[in-house]
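Every protein chain but one is kept in place in this view of the complex.
Right after this comes chain A.
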Amino acid sequence: MSRPTLFALQVLVAVVGIVLWQVLSTVPVFGKILLPPFFFSNPFDVFSQIVKWFASGVIWKHLGITLAESILAFVIGSLGGVLVGFWFARQPLVAAVFDPYVKMVNALPRVVLAPIFALWLGLGIWSKVALGVTLVFFIVFFNVYQGVKEVSRTVLDNGRMLGMSERQLMQHVYWPSALSWMFSSLHTSVGFAVVGAVVGEYLGSAAGLGYLIQQAEGVFDVAGVFAGMFVLSAFVILIDFGVTLVERRLLVWRPTASDGRG
């Protein structure tokens, strides 16, 4: 299918969805409105709410806060994940000792940690960063751990036969391999950094997209909730697009899916 056709069809889905929503929430069908405005609002109100946020400029502060929290969570979580992943992969004893605890913490739904973090770190950005870190850390950690463990035996032997020392193997073989695994999970870990930030804000904060949604919900402002959700989706799509650009730059050496796995 050609690109313009595909794009047209994608737009069509959105148009049909929005029109249906608008019609069903304003025009009675057999004497009954199927989507009561109180619960479903309507696209027009949602859109005007978004316009109001951007026109008055309040939204920028909230977007900025959420962005800052996501970036901090991503950077700190990734750094920790890379270091610990490397350490565990190179020290099987340490990995074996900590294995049950890693599994235990990872199995824990991170939301339950939010109150603890709020208690320890207050209602400012750091409790949200901490929540995001616990999500990002495990994704990066598991990927780096795998990446180091699953370096091809042949490539490793080749490095040794070419005369690499342990340190050089680290630099030229283990490190690039681990990073490639980390980058392949970049979309997931960046997504989780945003999730951590927004959920944290939702559960208790004074600013951010999660806070906006929570506030709107508190006063039964359904249009506000939907508006917050749309801004959040656009925000995540933008970030994801950025990640794709970074990935393309960093993983040039990787075959793309269409060349087959290699």
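Simple rule for what comes next: a contact is a pair of C-beta atoms (placed from the backbone, for glycine too) under 8 Å apart; a residue touches a chain by one contact, two chains touch by 3 or more; residues count from 1.
The definition used in the following text is that contacts and distances are computed from a predicted model.
Asker: Of the options "Hydrogenase-4 component F", "NADH-quinone oxidoreductase subunit D", "Deoxyribose-phosphate aldolase" or "ABC transporter ATP-binding protein", which is the UniProt protein name for the chain that has been left out of view?
Answerer: So the chain that does not appear here would be "ABC transporter ATP-binding protein", according to UniProt.
Asker: Determine which one of A:R90, A:R160 or A:H187 touches the chain that has been left out.
Answerer: Here the residue in touch with the unshown chain is A:R160.
Asker: For the chain that got dropped from the picture, name the residues of chain A it touches.
Answerer: 152, 154-155, 157-165, 168, 172-173, 176-177, 180, 252-255, 259, 262
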